[in-house]
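Only a single protein chain was left out; the remaining protein chains are all shown in position.
Chain nomenclature is as follows: A, B and C, assigned in order of appearance, with residue numbering initiated at 1 for each chain independently.
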């Protein structure tokens, strides 16, 4: 193993923070014990929890108006893996990275897999890209990709997805995430029914190339880059497409891809109820697909999602095995810091959901005791679970104070010396 | 036949308006002819078009804050039928009424059917009511109805729906519309998955009671009266429920029951694509389930919905037979005037959709000529089709100037003398 | 004093819960001390915090579809005061009630004030009602009230508001809250500019009747009962109206009266920045004016509002004296339980906002250290402040476990024996 940060640095920082943590952990332990909950059991569940980080999330994001790069940003897959390893080493929650092609293309995927493994990282879902054109590409995706009216364009998109599966096999992935930018900006631009027909036909060709133990995760999105209609616009379109494709097709929920006010936790419950919950792209949003840090805007919603996930695990119906990934655009922060903070928030929501007294909840639901059913959730939400997460990290070699330890490491400053600078974003208005 | 307004009144008014109409109709005919369209063929299609009006829409609506009644409002099913007959007589577009139980309960449904027939009216979809309690009711719907945790309440709701089917058979209906107010106001109030399980189980019992030639129309709604979650909240939940229930279960689209910004015409296309488009509750909205007059806020959206319907009719896939109904709350107008105006608007959107040059549209779509595809729709939308609708009405005995003729009839003033006054609304805040 | 619940009942319940509370309070005290915060100082601030409850909130609410009453609901101002006193006694956070006229009309307001005082209650802002008609009223508000085109209707609305001020003087109030339902359901129904002119002219007459030490709180609302436009639709309209009226006119923020996605905490900051922050109607919402329990849907948003309030208090600019009130519709719970829970949640958000390390926050803001600025808020939000609130209540004679103690008191069951039953809601659809 070749971890990016020195274990001594982390250990020293933890030594400084341990006494306070032990007091907080013991206090919370007594409080939970009074409620009949063993804190160590929750800690074990949290220690077993994990999620993936996306390679593209390691760089600064931007908008159509601008991108403001930071010194020391990674500019290739090797530097991105290094940064992801920092996140994993400090948080002990993110042992996998999710690659994106062609952005992360290399000549030798076996070597890349070993490189990642040496950093303590494995590979998660492979992401295809048919929403933008690459230099020298035969057909443009200007007319869409899997749903394009142009047969050769659809074929190119299918082949790219099949290539992603092949790369993923070499990397050890078992999921292909398919998000397309296909859609329209004008009423009438395309026939809404025939576009879906073409999408389904092309997607079936991708599906046919899936290995037996793989899943195809369909990601819906309400708008952007298309602003009048999108082919897979909502969970309804997504689940119907997944039904047509077959049992290996599942639905992926990105928290920022819904209409305003929509009850996302109920969508999670519905997808699970009908056997199609495939996974998550965690982020947060206030207006649209803002790709803000997970739980930064509405942490309670994230808790309610995890409440459904804990219920789903207890009632697996047709199985329960969602893929968890962070998918954020870090426009104004150091991406490593944002993903450390987000991993903590996501883990905390999982821990809080585990604290819900489900027997009390179910009894109150059955008795239509609305206030007590609500309080069963709210009591758990109110608990400050940070000591549980911090203790789990500490015991696994991570940092009690992730952000503080990261800053002490001066990682970004050091990388700013080593790595080449990133240009300004284009600012497409 | 025993039409409520005198045919002479209508004929006289039409005489006054006919010359101008003939000029407008001829002018439009020349314009359409230059585009290769025979105006008389469009007029025939419009003359064959029809939609239902709801009995409850004949009275003034209100909000939880207040209701402001008007003199001469109908207060029972007999008076409501009379008012619906006025709408039908003037518009020639609304030959059916949609009853609601228990609001429209009578002792002799055979007699009611004859009473309606004598007014030129038939019966459309029957609507059940399990969202409010009636005096003397055994079980309260405070805990929900088809999804209630209380078995006896679910049973009562099932039995009420089965009774509605029985009444509908006597009235000549073939559709049962099921909308439930079931849902929650608090996170945790009910388990989101088990609520749907109970709903599906109870709905299956209603489904089992459907005659062979009947349909069960499921109506989804995002919120109100429940404000955190609703059991059938969106088209995704609706279509999955309809799939589980069976081929006679279809989905009904109320234009005001969606999340903000949602592309409703695409939902229509999706429901048709998957064989589950059952019908419509036409109204308009700016904020929520505002139940405003059809097309009063966004007439272009209504046109785009009809554009999908005309496409669907040409590509019937698994059949095309949607149920069309107005469902509005007339809080600030004379309900007869609102429904006359709404029927005109709906008919106009249908006529405009018929005017779309579909060959040009499809060619532009196939060629990714976005601007010309859009223009194919926009050219049709821009046409003022009122002469077509007015001529169709005139030729069928309706009024060229519906609102003017209605006002001349002094119907409401006369009814204000005859009918008993309505009390103030309760104003539940 | 004549408190509704026995002090012994509360004391006994507290005895049972005290040991655990003392442990939690001491643990939290150590944690805060490590951050340089004295827990007792926070507790004192919380003990000094108070908010009003509305008399109408003591009864079950409903929607236009239905109301489901509960046994033992209060049906007059005297019973409502009793229930409000229960809330105050248990929570020690709600010493004032906000009355509504004509709903709470009595013949002797001096006696009513004494009756309230004997229950430990004072009177808060007086609320006028010009959004519904009362039996025997001279002019209907069907055309609006302060903005009606009918001069006599405007006059009636002005006089009603002036009467409310007079009643308020007798009750000891110093604020008049003015919310009107005025608006339109159709484009064109009223001229948008002239409607505001009439509103401003009539509101100026009310303003002129304000005693020197009174404020007039203008409450804006985006929609409902009007569904196309409302006269005071947003904070922009509200503050411009308040500017025209004069320095005693301020703006009231109801958390459910905004467009989707709007940043409410920024509106609070803006109103304060321009000297017009008058107060709050606390509740929560997911879709519209849902009037759900405060913080039940988005507790983080409520925390962010209090974060602005704490900032505003530290930077009073033109003064800082907002009026705080709960305004919820308790459709599915016992109103007393909802207001106990809501008062706790509101108090907790205030306590968390007090915990923010403002020096660290401001330094991070100044340095554009986005992550640390965010963490300064998030660290405070994550703290479980319930021990602080519980200890403050306990020391002031309130209940550590409010809901448990209330249920033990069997208050509602006892009232169900004494009070007359409430009828079913009208169900205006």
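As a convention for this text, a contact is a pair of C-beta atoms (placed from the backbone, for glycine too) under 8 Å apart; a residue touches a chain by one contact, two chains touch by 3 or more.
As the structure is a computational prediction, the values presented were derived from the model and not from experiment.
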Candidate in contact with the missing chain, chosen from A:15, A:118, A:185 or A:396: A:185
Chain not shown: contacting residue from C:282, C:374 or C:411: C:374
Residue among B:50, B:137 or B:370 touching the omitted chain: B:370
Absent-chain contact - pick from A:224, A:244 or A:357: A:224
Absent-chain interface as seen on chain C, which is shown: 142-143, 149-150, 184-194, 196-197, 222-223, 228-229, 233-237, 239-240, 258-263, 265-267, 269-270, 272-274, 304, 307-308, 311-312, 315, 361-362, 364-368, 370-371, 373-374, 376-378
Where the unshown chain meets chain A, residue by residue: 56, 61-68, 131-135, 140-142, 181, 184-187, 189, 222-225, 227-228, 260, 285-288, 290-293, 296-297, 329, 331-333, 424-429
Touch list for chain B against the chain that is not drawn: 20, 23-24, 27-28, 30-31, 34, 260-261, 263, 286-287, 293, 296-301, 332-334, 337-338, 341, 348, 370-372, 374-375, 378, 381-384, 386, 403
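Methods note: only the chains that are shown with their structure count from here on.
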Where chain C touches two or more other chains, by residue: 260, 286-287, 293, 296-297, 332-333
